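Have a look at the structure below before the remarks.
The complex appears here minus one protein chain, its other protein chains still in place.
Read from first to last, the chains carry the letters A, B and C; within each, the first residue is number 1.
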Amino acid sequence: MPPLVTPLTPDRTLDVPSLERLIARLIAAGVDGLFVLGSTGEAPFCTDALRVQVVREAVRAAAGRVPVLAGVIDTQTGRVLRQIEAAQKAGADAVVATAPFYAVAHAPQIRRHFEILGARADVPVYAYDIPLCVHTKLDAEMLVELGAAGALAGVKDSSGDDVAFRRLALRNRAEGGPLTLFTGHEVVVDGAYLAGADGVVPGLANVDPEGYVRMHAAFRAGDWTAVRREQDRLAALMEITRVASSVTGWGAGVGAFKSALVAQGVLDCDQLPEPFEALDAGDAEAVRALLDEAGVPPPLP
Amino acid sequence: MPPLVTPLTPDRTLDVPSLERLIARLIAAGVDGLFVLGSTGEAPFCTDALRVQVVREAVRAAAGRVPVLAGVIDTQTGRVLRQIEAAQKAGADAVVATAPFYAVAHAPQIRRHFEILGARADVPVYAYDIPLCVHTKLDAEMLVELGAAGALAGVKDSSGDDVAFRRLALRNRAEGGPLTLFTGHEVVVDGAYLAGADGVVPGLANVDPEGYVRMHAAFRAGDWTAVRREQDRLAALMEITRVASSVTGWGAGVGAFKSALVAQGVLDCDQLPEPFEALDAGDAEAVRALLDEAGVPPPLP
Amino acid sequence: MPPLVTPLTPDRTLDVPSLERLIARLIAAGVDGLFVLGSTGEAPFCTDALRVQVVREAVRAAAGRVPVLAGVIDTQTGRVLRQIEAAQKAGADAVVATAPFYAVAHAPQIRRHFEILGARADVPVYAYDIPLCVHTKLDAEMLVELGAAGALAGVKDSSGDDVAFRRLALRNRAEGGPLTLFTGHEVVVDGAYLAGADGVVPGLANVDPEGYVRMHAAFRAGDWTAVRREQDRLAALMEITRVASSVTGWGAGVGAFKSALVAQGVLDCDQLPEPFEALDAGDAEAVRALLDEAGVPPPLP
Partner (left out) sequence: MPPLVTPLTPDRTLDVPSLERLIARLIAAGVDGLFVLGSTGEAPFCTDALRVQVVREAVRAAAGRVPVLAGVIDTQTGRVLRQIEAAQKAGADAVVATAPFYAVAHAPQIRRHFEILGARADVPVYAYDIPLCVHTKLDAEMLVELGAAGALAGVKDSSGDDVAFRRLALRNRAEGGPLTLFTGHEVVVDGAYLAGADGVVPGLANVDPEGYVRMHAAFRAGDWTAVRREQDRLAALMEITRVASSVTGWGAGVGAFKSALVAQGVLDCDQLPEPFEALDAGDAEAVRALLDEAGVPPPLP
């Protein structure tokens, strides 16, 4: 279930034709859903109007073939509730929410936050565990209890904490599996499958969806040798997110995905939102070289 | 220049009469400005509609007697620009913006962020340095350069880093003082004055504005013994933010301010925004006891 | 290759008979080596005299059947070199060293640190990547280059960063595998094997060495279903490190291992070094209950 980048025109409005091509390509590759407005999807950069437009266009382009999940990223409960309302109205099949951020909240408030979201949303709510961005880690016991209580449908784990993910998976299984578990880490999906992940939400799947679909099929078939081989190949491809020298931080990763998608003919433009700027020509060339090296994927016809 | 709390009714809408009383009381005490929608002011909790209402009501109540600064807290440049537009339209005299947060940005992007805000805002922009919330520290050289270039009018320093603040003040003075410098820390204002602060934005001034006004007057008069005595008294009073056991994190501090303001007859209600809840009766009693002990301030007539 | 706990008498001297029983049991279970004076092994608590005694007794008890690796944990290069000298003199077959800590060192100094250790040690040096304790993460490129240059023989990765471990394994393989890679995380060994780990250094193997030996054999045989099943069982057993309420931090984990070993009849005493104290009776009972639940391992005859 790829977290889609948000294609922009040079003047930073939504590039709808590029978004349509991206979605067509992902569905053709066999993905099981589309996640828009995640961290990769530029949620923290998009104005509310742009967010609504992204969801609406994705729902239209998906046309019911796969579900569309929407990130509802905002600082605290009241603001997230507004994002949920907007995403629902735009047609999202489910929403993905983080812990509160900016103002310091502790365990009781984090729990209450998700309880409120779960109670007031009309669609399923997934918890997004991303301490790099929100600076708190979601507790495994709390998540499973919220799942058992019906507040949460699942978890997207981008915590980078495989030990905690194993505990989460074990707790979840012990309670009958109320939560669907996704890992967000492109290069350790094989280990996450062993630990108990049901699926994966990899930013790199914008660029190589076929690889992740193959890996998932091999996992379903119990062919761990094939899983591992595919993962090693994708881990090498993930180096595209580390070659940029013209931009750092968030922009290096998403910038590389967009640059690769331009090279593949999927996007028209690799523009990034302010205050970031697209990869420069040298960085884009380095991305293309790694794509060639990985032999994947060929430009679209 | 106090960062106003945002009074709420029990059902968490804006309590306008309480806001009016708060503003009347602060202006009567002699404050030089009003800062709404800071971290104390619940910005991360307020919906956009509520934010606009707060600015509008504060501007109306201030009636031009003192300027109104508005926090425009949001994750990244594009969203902050929308907040600036809304605050300007609602009548704010200046805006206060943090570094980008949620998505990781580094020095070049942080600089670009403030350059864009400064270039596009119609009112002065103050930088809000608050690493506890945004998880990056603003660099002194960058701030002074942005001040000299006209992008920033000043800095509200809530970084808790007095060593860096001294450097900022020295750099600022060496460049002719392009920035107006405020400290946001209630209990070390005397040291900040020595270091070069022009003023202070203390949350505790909601509760004891007269004390901070007296301390500022003593500072202007060069009477350091009086400055220190007042600061020690206020530092003791600040313990009200540490007595809560029913709520933690952001809610313990702002909850205590609101609880004290109810005890003083300024606010009707100490409600906090979701996912926080107001201090319980025992905590509120502990706040009142500390107010009595400090001998300040008597209930309004 | 288990990181041995350091058995203490009630008055906190080395309990040699317990150490002998522990080593006999581990070797009987089929471990490939013994790692003494790691973090589990109380290195930061042991005086230099006690460290020498631990290495000497372990070497004597191992009697050449398996190699003995010794932690040489100290703050900076000069002090670590003294620890290496002492460990070598006491008979250690290899040493395990962290990045510098306490005083802030950056990449060039960390690299130089390991270059110096590698150049001056007479035995192989393993890098110990443990940011929880030393507050810096070792860089994959640097490690592989130090391996290729002969300064490092391998890495014990206790970083909790599975993404970085995958990169390390891929870089290492691309350079011909100069480094032997161990993971230090008890509950995600299966994923680490998939990623490229050669082995594991799990504190829990003090308590259930047979389980880890079985998992390693299944890995060698390519039987991933058996690997995973064993890992899930061991991950459940690892909950013993989370039940303590009488002690926290380092003491909760090592305290639980020692308490379990007393229950198994391997150690005479579960004493911890100052300023920690052993688990209280209630916590020890909770540990025993989890041991029973896991069905492993039966008390020694």
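Just so we're on the same page, contacts are C-beta pairs under 8 Å (C-beta built on N, C-alpha and C of every residue); 3 or more make two chains touch, one makes a residue touch a chain.
This is a predicted model, so every value here is computed, not measured.
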Shown chains that the omitted chain touches within the full complex: B, C
Residue touching the undisplayed chain, where the options are B:Glu115, B:Asp161, B:Glu210 or B:Asp280: B:Asp161
Hidden partner chain, touching residue among B:Ala29, B:Val66, B:Met142 or B:Val187: B:Val187
Residue of B:Ser39, B:Asn172 or B:Gln231 in touch with the missing chain, whole complex considered: B:Gln231
Residues of subunit C in contact with the chain not shown: 12, 39, 44-48, 50, 73, 75-79, 82, 100-106, 108-110, 112-113, 116, 132-135, 248-251, 273-276
Chain not shown, touching residues in subunit B: 160-163, 166-167, 170, 185, 187-188, 190-192, 194-195, 222, 224-225, 227-228, 231-232, 235-236
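The rule is simple: only the chains that are shown with their structure count from here on.
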Path length in steps (a step moves to a chain that is touched) from subunit B to subunit C: 2
Most centrally placed chain - per-chain CA mean versus overall CA mean: A
Angle, in degrees to the nearest 5, of the Cα rotation that carries subunit A onto subunit B: 180
Rounded Å distance between subunit B and subunit C, as computed from the means of their C-alpha atoms: 49
Distance between chain centroids, defined by C-alpha means - subunit A, subunit C (Å): 35
For subunit C, residues contacting two or more additional chains: none
